[in-house]
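What you see is the complex with one protein chain gone and the rest in place.
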């Protein structure tokens, strides 16, 4: 961490700062320029809050050099992490297609979709039992009944399942769920993250609508710091001024996260764009950019599609897409190795 | 709600849609143009999810005419709501200055600040016991001990208190708290909102970093729909590309929210800008734009400011500001009445 | 266009509005609901400014149904446009890799890079003679001398060239340039667009940092409306809150623009990310998402790289990338035909 002092800083206040830093086992390297004096902080600065330093009267600015995340940091964990979801590996050379409906609606629906996506190449089943909705008047999911149906579909198809948790108090209902999803709106629900850090299951952590990649990694760190290091990161679109898509899918997040962290990175092009027609090209784009998997919404029957979002594709479209994705992953993976 | 059909839409699918709408007691008004056919939906459309309609193959676009919020909507509640916080009214002609430290650090600190801000004109005390922090390695607040000290400061000064809740499971600890704050990161933690909707206390609901005003009102609706109609809205800055401030304080949210809703609106210029020097001008701007109050961070002792953020002002600055704000509110309130 | 009237609108003002619309040969279709009255405007509404209508006292809201662009609109031009740049076709089945240095620095430099990128598969040469720089104190390009060197490189290698114009008054210097680039900052420099609409050369139009896709198409329309229909659209990153990349490359702009318009769409991953290491994965992502080409910065000699940006890759990296891109385009093109 570098601290830039103001011109004509108060010497006594500098001594106070140095004493406080020393009490945290941080050594200060002093460098005096013509206009500015710079302190280089040597030691483990991850527990030093830059905002606190910046608040001091004598400080002009503060700059971190070390990333504030440790467990998620590739610098301390050079190899790609491979995380198993109900026996299915994600990360490293392992690419997976996760698919299923937006919401679980009925036994018939979830079983039919589960069978269709399995046949079309999906290796993990997704589906919403608890649905975060902007309006309290919108359908909130089948909840416990939805989880029950999801587990039934798992039993019938053998696919591991991933579904979203909305509150730590629901955790006991997720015992047989293979991977627990933290939705974008809960990415900084720190109490939930800490609870999931004490669970022995992989966590699918979605990036918040207005969160930076560093904040996403810090949220992963919340989970990992409690002991659960099985975190899969998910880019699902950020909020921008553009109105033609629901969100702007940040594909560049994929290669950047893969560089900064050893954790697997998957992409959700369905929520990321909000438009079914964009799901295939964006799933392909994310894969060729290095994603370890995609999360795709598939609906069963367009004739009864009233409860499916505009972001879902049909099983037929999904089958074609699925084959292309596996081929593109091979290309991307070889490129990665070439470097 | 208006539904615009695609050219050459399938008649059978239209019949399906109409039947489904009728089952929800919504009547369809049909209007055929040269290129487009438009359906006007008449009835209570608040339970119709526009995204579901938009997903249909025959639909080009959907447009809401009625706002999806009801209990928070000024159309159905013309008068300003006045909400009492431990006996102190906010809203209508009642303007309040809420002040206190970012974090509660010690008995000495919180009591000293509480007395200082009371003397300087604050009518409600704020202070963080549970602190949402981006990094798990940063100070997370004194938690229960912090709440205890906050209540002590309340006892000594007689000021009602407001403090943030981070998880529904902590609720029993907030029994003597006068107003519970929902932080920006939890604005769409719907389970928490529903829990707070069953509490008999005012709720201070902060706007999320990337949430629209409509989404803020929908989150208020979550609380109100469970029975608790005592919600105070708070603008605290949104995320933009500008890096000179931590957030961009959206002052225009104040007059807009006041027009759309009867709920009181307050502004937090400390988090909204992240810079102490901007707190006075922005508190003044928000007040003259019609805010019913401000929420200001004040720290006690700059010499020991290591644990105060760069966004806190001193009690002396606060005293000057406080008087100006009350004067500006009078100007703004008279203008409102003039209209 | 749909106009939604306020409840209890003034009948006389509605008559005024209808008379004004009739004077523009627009017929009004009237539809009365319980709470709202809706006008459907039938006719060519591209000359009706929605903001003017929205300003009327009796109007609650206005919604366009037809897109306001005509010449760029795929609805009126179903086939992909193929645009020739110095004989090299872009669009339809034709994919091109455009490469070259950020700035032209010397004869030696531009000729060396031109030869290197040609050998590595580039089919068009790019290079900046006039450089838009945020600071007046930064290097502004070699200007006329730069253009001269660019033409020399063209002569030696036979590659057509594209370079940026910064002011309409420089136009006579661009006579032998094969394609003229309009930079992101000039996307809404409407006088420049109109001037280029009267030129007999392809125009490479870059999306502005905060411009919607519809605005980009409207800027294309400015050029096309003056007679020059040879416009190539270029996505080059938009401004968001994320700071890990210089801009956020909006890959979804590619399939969306291809659907809305018949014009070729290319992508600039160098400016779009600002980081050389992201250029290969993002060029690949854009290509597989359907781009008709990419625009890549390549620098010659890392040992003298002082005047190259952090967004340039080496000729060796470019060679590997170039082959992959052509392969990916084949995959994307076949997928497009399959649909």
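To keep things simple, chains are lettered A, B and C as they appear, and every chain counts its residues starting from 1.
By our rule, a contact is a pair of C-beta atoms (placed from the backbone, for glycine too) under 8 Å apart; a residue touches a chain by one contact, two chains touch by 3 or more.
For clarity, every value in this text was computed on a predicted model and none was experimentally measured.
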Residue touching the undisplayed chain, where the options are B:19, B:172 or B:244: B:244
Among the options C:38, C:166 or C:179, which residue touches the chain absent from this view? C:166
On chain B, what residues meet the omitted chain? 210, 212-214, 238, 240-245, 248-252, 254-256, 259, 272-273, 277-278, 280-282, 284-286, 288-290, 320, 324, 327-328, 331-332, 335, 338
Against the hidden chain, chain C presents residues 16, 20, 46-47, 49, 51-52, 54-57, 68-69, 132-139, 166-169, 185-186, 188-192, 194, 208-210, 215, 218, 221-222, 225, 239, 302-303, 305-312
Residues in chain A touching the chain absent from view: 2, 4, 29, 31, 33-36, 38, 40, 42, 60-61, 63, 65-66, 210, 239-241, 243
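Definition applied: only the chains that are shown with their structure count from here on.
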For chain B and chain C, let me know how many angstrom lie between their CA-based centres, rounded off. 39
Could you work out how far the Cα centre of chain A sits from that of chain B, in whole Å? 27
Contacts with 2+ other chains: residues of chain A: 210
